[in-house]
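One chain of protein is taken out of this complex; the other chains stay put.
So, chain A:
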Amino acid sequence: MGWAAIRAYTILVYLFMFLPVVVVVLLSFNQNQFGSFPMTGVSLRWFEALWNNDAVMRAFRTSLVLGLLTALISTTLGVLASLALVRYTMRGKNLITTILIAPILVPEVVLAVALLLFLNWLGIGKSFALLLAGHVIFTLPFVILVVQARLVSIRRDVEEAALSLGASPIQTFFSVTLPLLMPAVAAGALFAFTISFDDITGTLFWKPGGVETVPTQIFSMLRNSISPEINALGTVMIVITVGLPLLGAAIARQISIKRGI
């Protein structure tokens, strides 16, 4: 009795969480103007409408550029910070670690307002660069946590072996450390990209006037009406933010199976 109840409860929780997502995906293929069941037929017309909607496509491009730049900068900084924190001893190491990880612990709204007020105080207005900086600050802890965990498991003597064989410290980093770190670097970059692509709270505060990302675009479209186009957009978002990491993980697994790592 007890286990059956727990099982049923678990299933209900999962249904509650995922049913809306399933509904959005199903309705995005609905032919009917009004997003409701039963579906009247399967069609791609809402995806087509999306494709022809300039505002949405612009937001999509903005999100893509923003996400890619965030991933690039966050990953580079995260790898460098992790190297410093794991491979070197320095004063105030714990404090630096805490500060770098802090953006995860601080509520996003607080972080968003704080950065905005700080830049106002400096006399710097809202811009795409500010939006990017915000996303980098917000995604950096995820990259550092993932990369640090991997770096700790890379034995120092492998790097020492490379040095002894004549590779300079920089050559050693690119020929030994970075390749071994790659799964974490890729995971960190994917994290940074999907978090940036998804983010709405910080983005609403930081984005300059006239610039929309996909989430803020959806938000503003919802204010007018619930168009089936939003369902299609939601489906695209799900494919990108869920499908991309899954694909990355699958590729990483294939590589490690081949090498027997």
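Note that contacts are C-beta pairs under 8 Å (C-beta built on N, C-alpha and C of every residue); 3 or more make two chains touch, one makes a residue touch a chain; residues count from 1.
Keep in mind that, in the parts below, contacts and distances are computed from a predicted model.
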item	value
Undisplayed chain, where the name is taken from the UniProt record, one of "Spermidine/putrescine import ATP-binding protein PotA", "Anti-sigma factor", "Chemotaxis protein CheY" or "Glycerol-3-phosphate-transporting ATPase"	"Spermidine/putrescine import ATP-binding protein PotA"
Residue touching the undisplayed chain, where the options are A:A55, A:L165 or A:I226	A:L165
Listed residues A:L66, A:A112, A:V176 or A:V214, member touching the removed chain	A:V176
In chain A, positions touching the absent partner	155, 157-158, 160-169, 171-172, 175-176, 179-180, 259-261
